[in-house]
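Excerpt of the complex: some chains, original placement.
In order of appearance the chains are A, B and C, and numbering begins at 1 in each one.
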Amino acid sequence: MSLDLFAKGLSDPTMRASVLAEAVPYVARFRGKKIVVKAGGHSLTDPKVTEDFISDVFLMHTLGMKPVVVHGGGPQITEWLTKLGLGAEFKNGHRVTDAASLEVTRMVLVGKVNRDIVSGINKHAPVALGISGEDVGLLTVVQRDPELGFVGDITEVNASLIDRLLAEGLIPVVATIGSDRTGQSWNINADLGASALAAAVGAHKLIYLTDVPGIFRDLSNPTSLISQTSPEELEAIIADGSISTGMLPKAEGSLRAVRQGVMSAHIVDGSLPHALLVELLTDAGVGTMISQLKEDNP
Amino acid sequence: MSLDLFAKGLSDPTMRASVLAEAVPYVARFRGKKIVVKAGGHSLTDPKVTEDFISDVFLMHTLGMKPVVVHGGGPQITEWLTKLGLGAEFKNGHRVTDAASLEVTRMVLVGKVNRDIVSGINKHAPVALGISGEDVGLLTVVQRDPELGFVGDITEVNASLIDRLLAEGLIPVVATIGSDRTGQSWNINADLGASALAAAVGAHKLIYLTDVPGIFRDLSNPTSLISQTSPEELEAIIADGSISTGMLPKAEGSLRAVRQGVMSAHIVDGSLPHALLVELLTDAGVGTMISQLKEDNP
Amino acid sequence: MSLDLFAKGLSDPTMRASVLAEAVPYVARFRGKKIVVKAGGHSLTDPKVTEDFISDVFLMHTLGMKPVVVHGGGPQITEWLTKLGLGAEFKNGHRVTDAASLEVTRMVLVGKVNRDIVSGINKHAPVALGISGEDVGLLTVVQRDPELGFVGDITEVNASLIDRLLAEGLIPVVATIGSDRTGQSWNINADLGASALAAAVGAHKLIYLTDVPGIFRDLSNPTSLISQTSPEELEAIIADGSISTGMLPKAEGSLRAVRQGVMSAHIVDGSLPHALLVELLTDAGVGTMISQLKEDNP
């Protein structure tokens, strides 16, 4: 049956009612749970993917979950650096960030990508609040590596800000710019930022939306997708060096989050229709799931 | 397309996700709203109808609405009176209630019908609490008519009990037995009880689930179903005498509730699949809707 | 001096004032304390005893204590089973309960005995709320013994419901019907139900009102009433087999409650005038008291 025919069926209220009656209780197990969703900058370049993502986040909120959105913005930053005649250089997957490019990075992340997500959600209902890691000391950092310039590693998360916003019924949308004690801003890898936030707020799930199906045991073998793994196994796979550069911070972020109490971390292809919702609607899950207990995790 | 094919389609998580993404925002407009649902005793004799009803009430709760259930129990009372060798007599649609039949009526309503609904809901999650109008002075009554015996008219509703239970996240399930200042119990027409409760708690909607499609302009003409009407028109129709005895208390209850601030009252055929949910999922509504404003009511 | 002469004296306000000034501070030591009172079905067949009991419970509430009422209903259940031509069979003091008699048991307990107590209290002031162990998952059970049919043993108590009702200034009146995860109802021994509730809510006292003076060391010797004992001694007496069948669940209930932190359990003859109040007004107590510390318990 095609999705079109299906959609036609749904125009009948009785059928809509049947679907709701079956599906809602299924996702109701996540009611009141904090779920950190990290959307990559690549996903946010496709309007349809962005719209699905925003509509799914809002639906999670409507169904009583407590989503926290963390976003990247790599392609967008590169685009504006180029417009301004500034180059983009990377080392080990991290953008080398001098003062000029930090300024642009912050403007693009906080003043553009973040804003677009916030406005998109607020079109449904005014519940999204955009914040940066600089707000109220949310993300405190130290320099990661002098060679990378203004790239920071998180040393402290002010989780209470997120908790207070969630308690007010809001959806925090977080740009991963941090600050140090001197008030200096720092760029933070959004994958690691999402992981640190998920651990600090005691999230139930951490979901990475990316543009590949998940982690592969063998990068050259498309049938080797790992659908579920434990932190121990994942650590071994990382040590093997069989994880791609782009996937590495997601893998490490998943590992840290689960080790610090997050029930499960998920790496999912965000370009699938309603990828986020589908993840929540399936027992087996889609993409790769990292969790403490292989069998029993909801 | 048949419902079967449709249901098959739903086994695909992506399709389920699409339905949710479309339907949930639609019903989200009732989030936080109090909705009084009156289920007739006849509906509750059919296990499938009962199950749909209970599942729909629980879904309303899951989606953040505040349902309050009021139930009747006519057939069940008659059944037990018969078992006990006691007769059932009616005058103007009200059961003539002597001391012996009052005792049985109370036992059946409070100790059986109410319990079955409560247990049914609590199978989903422990959120239902059965109460009688005698609890904490919920429904205070005076005698309606000496010829009817222990049949009472409500003079006062202790709405704060319902509000406190709703604030605790519970679903109150109300048996319409009331009491007077001397502690004597009285039987109350459940349709009028639901109406008085809806008005007293400031409900957004009052929905009567019954076993006919709604109010007909001409009882002998099945195409004369009134889909929407104003209190003024309804009053005229009642005065015409063109409403059946069984429908009369629902019509009067709707009238009173809307006059006292309830946004709309609905009379719906509870035997349709997920009738309650369908009512909430359609703009036009099903059955008969009584509301102040003909066009603009959600 | 006769009680009549005495009562005459009380018509003088100065004398009433003297009594109050002396007695109230005495019972004030129980202010804010939760006290579970279990009234047997036998007591509730005598109108004068019932009235005294209800008035004493309401007085406890007026004086700032937090009474929780648990009731049985044996004679009333038997009466209605008989009316309906159903027999009553017992094994080891437990009613053998098939589906038909469970339905009647539930109707009588929840729809009659519970209601009568609630209405009686609410005549004083609208503060009583009748609940069943099925409400909001209050009492979860498993089958006790296949031979007994629908007789359940409590495995879990949702104490927070009771605590929230007490915090609202209400008097919960509990019928000991429980449920399991499938929504099936079960009959529960009210003595054991009262004990489980007392332990779960952290009651200060558990008082059984029955129709004998207490526990006797030697059933054939009416002067061998035990006025105070420890859990260890009581356990030995139970092991001796010297406790009557009807007293056994009260003895076991007392033992469990005290072992789980209730300060004292009391078995008192409910047919004495204001038996409940007298228990609270005397240091020595009446009937049998089971407590951890023999001397020092208030």
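By our rule, contacts are C-beta pairs under 8 Å (C-beta built on N, C-alpha and C of every residue); 3 or more make two chains touch, one makes a residue touch a chain.
In this text the structure is predicted, and so the values were computed from the model without any measurement.
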With 3 copies placed, total copies in this complex: 6
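FYI, only the chains that are shown with their structure count from here on.
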Touch-network distance, chain B to chain C, counted in steps: 1
Equivalent interface positions on chain A and chain B, same or different at half: same
Chain whose mean Cα position lies farthest from chain B: A
Magnitude of the superposing rotation for chain A and chain C (Cα, nearest 5°): 120
Chain with minimal offset from the mean of all protein Cα atoms: B
Interchain centroid distance [CA atoms averaged], chain B/chain C, Å: 36
Centre distance in Å when chain A and chain C are each reduced to the mean of their C-alpha atoms: 56
Centre distance in Å when chain A and chain B are each reduced to the mean of their C-alpha atoms: 44
Where chain A touches two or more other chains at once, by residue number: none
Touching residues on chain C, where the partner in the complex is chain B: 83-84, 103, 106-112, 114-115, 118-120, 122-123, 126-132, 134-137, 158, 161, 164, 168, 170, 177, 179, 181-185
Complex contacts: residues of chain A adjacent to chain B: 1, 3, 5-10, 13-25, 27-28, 31, 52, 55-56, 58-59, 62-64, 124, 272-274, 277-278, 281-282, 286
